[in-house]
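One chain of protein is taken out of this complex; the other chains stay put.
Let's turn to subunit A:
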Amino acid sequence: MTEYVVLSAILFTIGCVGVLTRRNAIVVFMCVELMLNACNLAFVAFARQHGNLDGQITAFFVMVVAAAEVVIGLAIIMTIFRTRRSASVDDASLLKY
């Protein structure tokens, strides 16, 4: 049981570092997905721990929300790419000034 939660923590950390270090907006987005998946793993593991299905339902809802989020996020990335010809998160810095 603990090993599942530890694996979940490791995957979450890797996702975190990816969000902080990668420059390509799509890869950053993928790392966010990795973090969501890590959380799902913990939810499913705890559902088995407690012997009820609430955790699995929550993981299912997380998947639905992730699907909606991916649709919008990728549309935003597409729009930014269309106007700026770049998918790098460093280029979208106009709000800084």
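The criterion applied here is as follows: a contact is a pair of C-beta atoms (placed from the backbone, for glycine too) under 8 Å apart; a residue touches a chain by one contact, two chains touch by 3 or more; residues count from 1.
As a working rule, contacts and distances are computed from a predicted model.
When one chain of this assembly is omitted, its UniProt record names it as which of these: "ABC-2 type transport system ATP-binding protein", "NADH-quinone oxidoreductase subunit J", "Carrier domain-containing protein" or "ABC transporter permease subunit"?
So, among "ABC-2 type transport system ATP-binding protein", "NADH-quinone oxidoreductase subunit J", "Carrier domain-containing protein" or "ABC transporter permease subunit", the name matching the hidden chain's UniProt entry is "NADH-quinone oxidoreductase subunit J".
Pick out the residues on subunit A that sit against the missing chain.
Output for subunit A: 1-7, 9-18, 20-24, 26-27, 29-31, 33-34, 37, 40-41, 44-45, 47-54, 56-57, 59-61, 63-72, 74-79, 81-82, 86-88, 90, 93.
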